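Taking it in order: structure first as structure tokens, then the write-up.
Removed: one protein chain of the complex. Kept in place: all other protein chains.
Every chain is named by a letter (A and B) in the order it is written, and numbering of its residues begins at 1.
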Amino acid sequence: MLPPKQLQNSKGLSKTIYSLENIASIISGRLIGDPNQLVDTLSPIQHSTHSSISFVSSKKFEKYIVGCKAAALVVADSYSPNDNKNYILVKDPYYAFAILSKMFDPIEDMFEGIELAPIINSNPDVDQTAKIYQGAIVSDTASILRDAVIGPNVFIGPNCVVGEGTIIHANSSLMRSVVIGKNCIIQNNCILGSDGFGFAPSKDGYQKIHQLGKLIVGDNVEFGAGCTIDRGALEDTIIGNGVKLDNQVHIAHNVVLGDNCAIAAKCAIAGSTKIGKNLQMGGLSGVIGHLEICDNVFIGAHTLITKSIREPGNYVGIMPAQEHKDWAKSSVAIRQLGKK
Amino acid sequence: MLPPKQLQNSKGLSKTIYSLENIASIISGRLIGDPNQLVDTLSPIQHSTHSSISFVSSKKFEKYIVGCKAAALVVADSYSPNDNKNYILVKDPYYAFAILSKMFDPIEDMFEGIELAPIINSNPDVDQTAKIYQGAIVSDTASILRDAVIGPNVFIGPNCVVGEGTIIHANSSLMRSVVIGKNCIIQNNCILGSDGFGFAPSKDGYQKIHQLGKLIVGDNVEFGAGCTIDRGALEDTIIGNGVKLDNQVHIAHNVVLGDNCAIAAKCAIAGSTKIGKNLQMGGLSGVIGHLEICDNVFIGAHTLITKSIREPGNYVGIMPAQEHKDWAKSSVAIRQLGKK
Partner (left out) sequence: MLPPKQLQNSKGLSKTIYSLENIASIISGRLIGDPNQLVDTLSPIQHSTHSSISFVSSKKFEKYIVGCKAAALVVADSYSPNDNKNYILVKDPYYAFAILSKMFDPIEDMFEGIELAPIINSNPDVDQTAKIYQGAIVSDTASILRDAVIGPNVFIGPNCVVGEGTIIHANSSLMRSVVIGKNCIIQNNCILGSDGFGFAPSKDGYQKIHQLGKLIVGDNVEFGAGCTIDRGALEDTIIGNGVKLDNQVHIAHNVVLGDNCAIAAKCAIAGSTKIGKNLQMGGLSGVIGHLEICDNVFIGAHTLITKSIREPGNYVGIMPAQEHKDWAKSSVAIRQLGKK
């Protein structure tokens, strides 16, 4: 079997060429066609080229197969090819797509060519294999573990631990007392471990409650760009393993998020709410504080959850959008419901 | 005609003094009054001074004319002055205001006095006329074109192009593969080209889909502070010419935004949605993924669009705010509608 072949251009983009035999082996698929056919890129099926591989992840894309020029198509093993194109049949084409996306990623090192930070203090807790890039600033009470990557202009505050293989992208801030597990990705301009919103009212205005807890993050967690995750007030904020947050998500102090929750952009979880495993949450939604949400709950977009949820299921609270004149009437009618 | 006269104070603020003749010429207006009257600032009509110029952009401000002390007033050419103040009549006073705001802006160079970054690598693709300020870090596979300005502590990642005359403000991040056109403004702490939210579920948790597309931004685009704009998954995210985004807007991967869309603060557009020209969107609103929105659509504030829109118009989905006791009754009644 021909080994994959790597090329690199002057702009630091690499290109790897694989034979279909290589690919079928990597994605555990059954090849129908030419094992020596070479491919050098991954493309959507509507825009494939003679050297690209494409995939069909749902029935609605099957209509594009006829006109597709791709060197090969990854399809579900339930599909019966009826032409002489090259096919790789797999159990789950979308999962295969994820693997292919990594194989054909032309940028291996996001910070190639960026200088490392000068040694600014003699912190014994920065592992020799960790990379700390220019402009990044690490408190001398933080620990940076094996193979971690601290991107340019990142700030790592006191009492933080960045786990093995975790990457923190440019301009992110770990305020203090953040413990991150292995192989996490923190995208740009995230703030982890910020002060929670805690104040005691008094005759002299609000008195700040110092936030003494930690933010504890599991393994394989990803934070999208611009997320803000507060550390705990007295107890800790906890983010389970495998959690994926989209951009601009806010998690307040003392929240517990179970493993494998996936939360879309711009959601907010208010303080002390405890959420089970496998939550899925559409964008712009929220959960108010001090609730309990069981495992396997799906919350629609632009929905606010105001009561604890004890039963798995699909919960939605979207005000339907209408043309303005119709909405004006609905709106009046809803107000009238409140006067009865 | 007297030329404008520039003064500068010790705090780096400049002040330019114009005669009304100068101003009338610049804003293409018809002057009624003293061409040699000097003005040195722009003020709201309610708070004008003897050396300021003010403007009346709608009828509701006409009531302030009587008591106005301004050296001159810019009014619509349909207005008939009936006193002996100085007036400049123009077709569109609000547009004239925009021009005046630039003429009287006391800060010409936002980064005056900030040092440039030392040359950190010999990147042949940074134009000699571009300015890269202290703390900014530019990947050696990025291109910075003529007259571009990279503000302090900005990060420009691999495979990015910053177009002619584009300014990127402090602490913003271009993660990777971002191509920005001419004369754009990226305000502070924006993240462009972040990883889209793409994961394939598997028995071992979510498998990350590497995001291989670009973010392509047209000319004259402005991003407000703290926006997050993902690059494409396989195809590209595209932002048309003249698009204006307010603060904290989120645009997901593979979105296409047509020319001259204007989106208010905290909106979100989910993945793969295609939007035509001239969208206007109130704050805190969203559009779910994989929709098509035609040209010339107006979406109200705090509204979620869940279906494609084929007809131009005004779409709203706001739950009316009420006093709590009335809302409680409306809320129960809405739930009952769902049980019938």
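In this section, contacts are C-beta pairs under 8 Å (C-beta built on N, C-alpha and C of every residue); 3 or more make two chains touch, one makes a residue touch a chain.
Keep in mind it's a predicted model, so treat the numbers as computed, not measured.
Among B:17, B:291 or B:334, single out the residue that touches the unshown chain.
B:334
One chain is left out of this view; which of B:18, B:61, B:97 or B:206 touches it in the full complex?
Checking each option in B:18, B:61, B:97 or B:206, the one touching the absent chain turns out to be B:97.
Identify the residues of chain A touching the omitted chain, counting contacts across the whole complex.
Given the touch definition above, chain A has residues 120-121, 135, 137, 139-141, 153, 155, 157-159, 171-173, 175-177, 189, 191, 194-195, 197, 199-202, 205-212, 226, 228, 230, 233-235, 248, 250, 252, 266, 268, 270, 284, 286, 288, 299-300, 303-306, 313-320, 322, 325-330, 333-334 touching the missing chain.
So that we can see where the missing chain sits, which residues of chain B does it touch?
These residues touch the chain not displayed: 11-13, 42-44, 47, 92, 94-95, 97-99, 101-102, 104-107, 110-115, 133-135, 151-153, 169-171, 185, 187-189, 220, 222, 224-226, 241-242, 244, 246-248, 259-260, 262, 264-266, 282-284, 301-302, 318-324, 327, 331, 334-335, 337-340.
We adopt the following convention: only the chains that are shown with their structure count from here on.
Mind checking the centre-to-centre distance between chain A and chain B? Centres are C-alpha means, answer in whole Å.
It comes to 27 Å between the two C-alpha centres.
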